[in-house]
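Supplied in structure tokens, the structure appears directly below.
Of the protein chains in this complex, all but one are displayed in their positions.
Entry: subunit A
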Amino acid sequence: MFYRLSGIHHTRYESARALWPVTADRRIILGLLLLALAAPFLLSDLYLTSYMLPWLIWTAAALSLTLLMGIAGQLHFGFAAVMAIGAYTSIHLTRAGVPFELALLGAGLMAALIGCLFGAAALRVKGLYLVMATLAMQYLVEWTIINVPAISGGAQATLSTPDVTFLFVPLQSDGALYYTALLWTVVVTLLIMNIKRSSFGRALVAVRDKDFAASVIGVNPLKYKLLAFFASSFLGGVTGAVLAFCYYQAVTPEQFGFNVSIQLVAMVLVGGLGSVIGAYLGAGFVLLLPIVLTNLLAFVAQFDLIPISFNLLSHIPLMVYGALIIGVILFEPLGLAKIYDNIRKYFLVWPFRHTQS
């Protein structure tokens, strides 16, 4: 009903394989894109810089990880380290005088190179053992950054990002930072959607589902596993650089710690493995929900209805947050993306009940 299918028939393969064959989906996407473009004029600087900006960048990171974990099926518990490599590479390159556009490329390539090195472990091990290999990457990269002052920036271990321009626009104002992040997130989104409908994406899915079966039908698992690590780490590295330049503006090793890796995995899992919209929802859930809960509780607390200590007060959001994660996983193990999908399917045939897929 709402996602009307009547009048949509495909006479050519190209139209059937379009990203959004249903008119209603196209309209929703267009509306969201227009809203995103207008955000600097609609939102106050608080919501623009503290909610929209980090949400977009973390979404790009979750999308990069979902390419590896959801589509190619290779678990990665050290993705924050990949982003750290990108962030530190881009800062050192721009400090050496390289233009920011090239530094982003360099950040991606360096992250992809080192990511592939550890990804090579994936050729021999699977599942939990791969988790261990990528965990090793997390700790090795962190250790290297902390112990090599030339990388971390000396005793204070803080590097400020230099002033740069991106496509002739100085990255200074909130608007410029926001649009750079938006551009990158849109690029990553389109890329992942296109990978999913290309032969590359299908090969990754084949490797994910059974690598020796993939090998039997002529997909080289070695090549595609490495390619998945390369592509995902490249995107992760650039995202790390965007995070450093557009959001933090100063990088320290703690910003890319193990807990950040876990948050990224949580974003991908809560959102829905391999789903693009899931990355958006998952990043919003993991990143913004604790903030919203904290502020909500602080708002309620100022009425002094129940006398509770601040210590307890600050732990209540954690309890609620934990309960919500368990709730989402119990209610819909396939993640927030599947919940949206269920709603969409319900309205697809509304007022009738049964859907086909």
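Here, a contact is a pair of C-beta atoms (placed from the backbone, for glycine too) under 8 Å apart; a residue touches a chain by one contact, two chains touch by 3 or more; residues count from 1.
Simple rule for what comes next: contacts and distances are computed from a predicted model.
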From "NADH-quinone oxidoreductase subunit H", "Branched-chain amino acid transport system substrate-binding protein", "Xanthine dehydrogenase family protein subunit M" or "Cytochrome c oxidase subunit 1", the hidden chain's UniProt protein name:
"Branched-chain amino acid transport system substrate-binding protein"
Among A:4, A:210 or A:315, exactly one should touch the missing chain; which is it?
A:315
By the contact criterion defined above, which parts of subunit A meet the unshown chain? Give residue numbers in ascending order.
44-46, 49-51, 54, 95, 143, 146-147, 152-160, 162-163, 247-250, 252-255, 287, 290-291, 294-295, 298-299, 302-304, 309-311, 314-315, 317-318
